[in-house]
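These notes concern the structure reproduced below.
One protein chain omitted, others in place.
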Amino acid sequence: MKQPNLATEIDMFGRITIALEEIEACREFVALIPEVRTNMVFAQPHAKTPDEVMAIDGRITIINSMPQASGRFRFGASSHMARLIIELMKTDPSVRAGIDFANPAGFSDWLTDYCTQHGWVSAMIDRRTEPAQIMIAEGSSMQWKAAEAVRTSGGRVPNIICDAGGMGKEPVCIIVGKEPIGIARDVCGIARDYAQSLK
Amino acid sequence: MKQPNLATEIDMFGRITIALEEIEACREFVALIPEVRTNMVFAQPHAKTPDEVMAIDGRITIINSMPQASGRFRFGASSHMARLIIELMKTDPSVRAGIDFANPAGFSDWLTDYCTQHGWVSAMIDRRTEPAQIMIAEGSSMQWKAAEAVRTSGGRVPNIICDAGGMGKEPVCIIVGKEPIGIARDVCGIARDYAQSLK
Amino acid sequence: MKQPNLATEIDMFGRITIALEEIEACREFVALIPEVRTNMVFAQPHAKTPDEVMAIDGRITIINSMPQASGRFRFGASSHMARLIIELMKTDPSVRAGIDFANPAGFSDWLTDYCTQHGWVSAMIDRRTEPAQIMIAEGSSMQWKAAEAVRTSGGRVPNIICDAGGMGKEPVCIIVGKEPIGIARDVCGIARDYAQSLK
Partner (left out) sequence: MKQPNLATEIDMFGRITIALEEIEACREFVALIPEVRTNMVFAQPHAKTPDEVMAIDGRITIINSMPQASGRFRFGASSHMARLIIELMKTDPSVRAGIDFANPAGFSDWLTDYCTQHGWVSAMIDRRTEPAQIMIAEGSSMQWKAAEAVRTSGGRVPNIICDAGGMGKEPVCIIVGKEPIGIARDVCGIARDYAQSLK
């Protein structure tokens, strides 16, 4: 594991703390926390392993009907999400942050429209097309998912990636970006507008 | 919601606290915490609604590589698990506690043997046989699951219920019993013996 | 350390949890949390050492302007308060629980009246009369304080003991009783009535 320099570490802890405050203050986000819970990841520049990716130990859960981090930020606290970001960074090294959220029935159509309105690129992945030999190789699922997302987005990293779930796999979406404050604000915007749309 | 009397409330908070200490001290249980996280529920005698079932707010997650409760115990902190217990109580009112855990590939065969050795009744539910109209009716899934568990166990509540997951649903198991300390010790025993079996 | 039997442990964890909920829900208690923070102790029957006394790890502090426990309940988490209870139990073994709180300027006169109205015995200790050789012997201060409290209460354990502080020592009060739920409710009653009295 490469140790970040102090300036990078200060920037990373500062940004992820403020991003978490955004999410914890957003009551509507509760409806978009999946059963597997939400995590937020923030990779060091040029991160190669999950140890170089900061995430929330224990993920973000729901306590007293509000989003709340279970533990603290820690390098190495995520594996799946961290690997997905690392894969995406191979295409675009500036994409260092991600937050995952639920993809309930009917949501992805609404979200596709929302992305169009905001000028965001979204990729809808169908895990049923994932080759069986990939599913069983530890870690290669995220490699496949990242490649699919980039492929369906014309060779670039999209803003949002959704999958429809699969056998034993809950459908989830992930929003990615350069740093966590911006995407935290964006995902709270999604949660508030989606809540409005259901009224 | 029926308010428990003070003696019942003392007994419930006391037992669930000690049960949680067992789980939080069991390093091997980490491997059996599913992606959807573990919860522990403890119903009031004759509970009819999730408000009468105590559970851990935010579920039990993994922090610093150990099991750890995200929040506190609270009546009403669980919906799925609470409803499952309430359904099972219709068959056997003495079964008031439950803890869910992961069902990774290959685990359920091992667990079936383990149950046989311990003289426990286990029920393996195949959610693919769950009628579609049930899946979409909020709450009726647990009703169906409880009925299936009792049916395949010859009319009684089994000690352990496992399902194989389904589209978008992670496979999980649940251990049930009269009160949480006993099943917490049992599930930690399962976790330790399963860890041994993998060596 | 004597390990409590399971029934005693259930009763203790259950009662102290419910007592803590009372305190954490009492906004007015914030004004009675001393700079040294509040602890709540609950001794096993016939406890002889702090290891046999349950208390809150890290004490009760103020978070978001409300009382909140810093950590969990744990045997051995208190030393001063635990020793005071152990000393008082030598006079009356039924007195197993205690909660300490602030003694701000002007408060003890108000509290003396309050105790009289409620038929409670209160003891006001003047630490300036504490012999110097006792102050420096680790642990003997609590022995002296307990003895003073019993002496000034006519040979019995009072309901409330206050001291006026001393050089380097913040003035504090402590309410004691058979178990923590009752005294938690009493101390919240004190906090609410004292807040009213200041209006």
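Just so it is clear, A, B and C label the chains in written order, and each chain counts residues from 1 on its own.
The definition used in the following text is that contacts are C-beta pairs under 8 Å (C-beta built on N, C-alpha and C of every residue); 3 or more make two chains touch, one makes a residue touch a chain.
Since the model is a prediction, treat every value here as computed from it, not as a measurement.
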Shown chains that the omitted chain touches within the full complex: A, C
Among C:1, C:36 or C:198, the residue in touch with the chain that has been omitted: C:36
Of C:62, C:121, C:147 or C:195, the one touching the omitted chain in the full complex: C:62
Residue among C:27, C:169 or C:192 touching the omitted chain: C:169
Positions on subunit C contacted by the hidden chain, ascending: 35-37, 57-59, 61-64, 68, 70-71, 165-171
Missing-partner contacts on subunit A, residue numbers: 6, 9-15, 17-18, 73, 181
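By our rule, only the chains that are shown with their structure count from here on.
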Furthest chain, CA centroid comparison against subunit A: C
Subunit B onto subunit C, rotation angle from CA fit, given as a multiple of 5 degrees: 180
Separation of subunit A from subunit B, taking each centre as the mean of its C-alpha atoms, in whole Å: 29
Per-residue multi-chain contacts in subunit B, two or more chains: none
